[in-house]
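Coming up: chain A.
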Amino acid sequence: MMTILLLFFPLIASLAVLLGGSKLAAQLALGLAVVELAITGYAVSVFQASGPEAFYVFHSWIESPKVSFHLGLDGLSLIMVLLTNFLTPIIILSAFNRNTPHAAGYFSLILLMQFALVGVFMAMDGLLYYIFWELALIPIYFIALRWGGTNRVAITLKFFIYTLAGSLLMLFGFIMLYWYNPDQSFDIRELYRIYITDGNQSWLFWMFFLAFAIKIPIVPFHTWQADTYRESPTQGTMLLSGIMLKMGTYSLIRWLLPILPMGVAKWGPLAITLCVVGIVYASIIAIKQRNLKNLLAYSSLAHVGLIAAGIFALNIQGMQGSVVQMVAHGVNVVGLFFCADIIFNRTNTNETNELGGIRSLAPQFTTMFMVIVLGSVALPLTNGFIGEFLLLYGVYEYNTWLSVFAGLTIILGAVYMLRMFKKVMLGETGVRVPAFPDLYWNEKLALGILVIVIIAMGVYPKPIMDMAEPVLQTILNKTVI
Partner candidate 1 sequence: MYTLIYTCCLGLLCLVAEILNLRKLLIPVILAGLAAIFCVNYMDWQHVGPIIIGGMDMAHMIQVDQFTVAFNGLLIGAAALLFTLSADFYKDEQHHLSDYLAILLFILCGAMVLTSFSNLIMLFLGIEIVSISLYIMAGSRKFDIRSNEAGFKYFLMGSFASAILLFGITLIYGSSGSFELSKISGFAASSGMNSPMFLVGALLMVAAFLFKVAAVPFHFWSPDVYEGSPSLVTTMMATLVKVSFFAAFYRLMSGGLLGIHDYTNDILVIVAAATMIVGNLIALSQENFKRLLAYSGISHAGYMLLAILSLKTDSSSALFFYGAAYVLATIGAFAVAIPVFKATGKETIDAFDGLGRKDPFLAAMLTMSMLSLAGIPPLAGFLGKYYIFSEAIKNGYAILTVLAVLASIVGVYYYFKVILAMYTKQGDDTEVKPTLLYTIVMLVCVGLSLLLGVWPGGLMGIL
Partner candidate 2 sequence: MEQAAHLVPLNWYLFLSTFLFCIGVMGVLFRRNAIIILMCIELMLNSVNLLLVAFSAYSGNSDGQVFVFFIMVVAAAEVAVGLALLISIYRNIGSTDIDVLNKLKW
Partner candidate 3 sequence: MSQLLFFTLSAMTILSALVVVFTRKPMYSVLSLIVCFFTIAGHYILLNAQFLAITHVIVYAGAIMVLFLFTVMLLNLNADSDVPKSGKLRIAATITAGMLFITLLASIKSTTLGEFAFPPASDKGLVQHVGQQLFTDYLLPFEISSILFLSAMIGAVVLAKKEKH
């Protein structure tokens, strides 16, 4: 019951906001999102008390191609849902007093997005999962299209078709699985059981991997990313980078590894190499990016590459790291893009060369920005460190040299992040940026929460890790033969 509520509340909320009219859309959306968050919190408490059993929902949905409406919340899903429902209110809050046009549509789309994302993380039936996966694409596309930047049209269309291309291949893969499954169905429990020959696994692997690789994205399938991030409205970018990317990494764990172990065994090495190369590649590119949002896009590309690498390392610390880092990266990147938005909101530019000397104008903002930056350069006692430590250790256990190479991200990350911070915030006051009002209440609140979470997670990550451990362990046992 609670699962159903958890899933459909955002949908109802989005309709309510749509009908509620633009005047109070933001407030209404925020309120409803907070309610959803509260429900999630309750779900977590129940989970802690009585484990995942309470959350499974199973109704048969379509008979002839057997598709079931099968939802579930194990530790992994719950963490992702928690992330989604935690970030959504923040994202909505970040849009306050920005007087967005057609606010009602805007916020209802955001909530619709939330609905789809929660669905993706909860679905335990292949086709159901796929439908949510596709569904998530539509609101974000329209958000970017209606409220995006100047040359959004071509870029968002490219993004849409590119990602759709990947996911259609995945659909094909799912259908293949359906027919390989002796008692034809998409139910994850059965998909985990079925036997598929090596040959089939190895090309099925690519069907799925491509879909996820484009979504995550893993170099060289990343070219849609930077442009889309730049052109989307900030909230869109936050949704994309904060939550939507995690769909890919989550799906790697949930839908790729356990179902196609031999495929992973065969192609995993190539995949992880791609990821690691991507990390360094993206980090290097990030150094010289002049547009703040572009730089953040590439940095996030590097981080997510590391997450994927940790997953393909196929050991518990890699998995744990990836989960922690998914959450951490979600929080950090949302914070970073929010900072970028705050800057843009006051100076109308995101070109690092046109910025500087903000620090003494807006000390509070500077401090919060600094903390978030530190989080994303993985300073100890911030959330980023836990993740990167585990991930790198995972990669190390997989292959020492790979980990050395991947470790460069620690150095390069510091380089481009601090460089950015220096160019944007430090330097002589009042030269390039004449005036810069400090944080408004909503910005202060949103960033404050993020900062607290960043440090709290860095100091005490245990709850998340404990929540994820059993699931990851079982998945690992299915994957590593």
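We take it that a contact is a pair of C-beta atoms (placed from the backbone, for glycine too) under 8 Å apart; a residue touches a chain by one contact, two chains touch by 3 or more; residues count from 1.
On the choice of candidates, all candidates are chains of the complex that A comes from, given by their letters.
It should be emphasised that the depicted structure is a prediction, and the values quoted were computed from it without experimental measurement.
> Which candidate among 1, 2 or 3 is in contact with chain A in the complex shown?
1
> Inside the complex, what are the residues of chain A that reach candidate 1?
61-65, 127, 130-131, 134-135, 137-138, 142, 145-146, 153, 157, 160-161, 164-165, 168-169, 171-172, 175-176, 178-179
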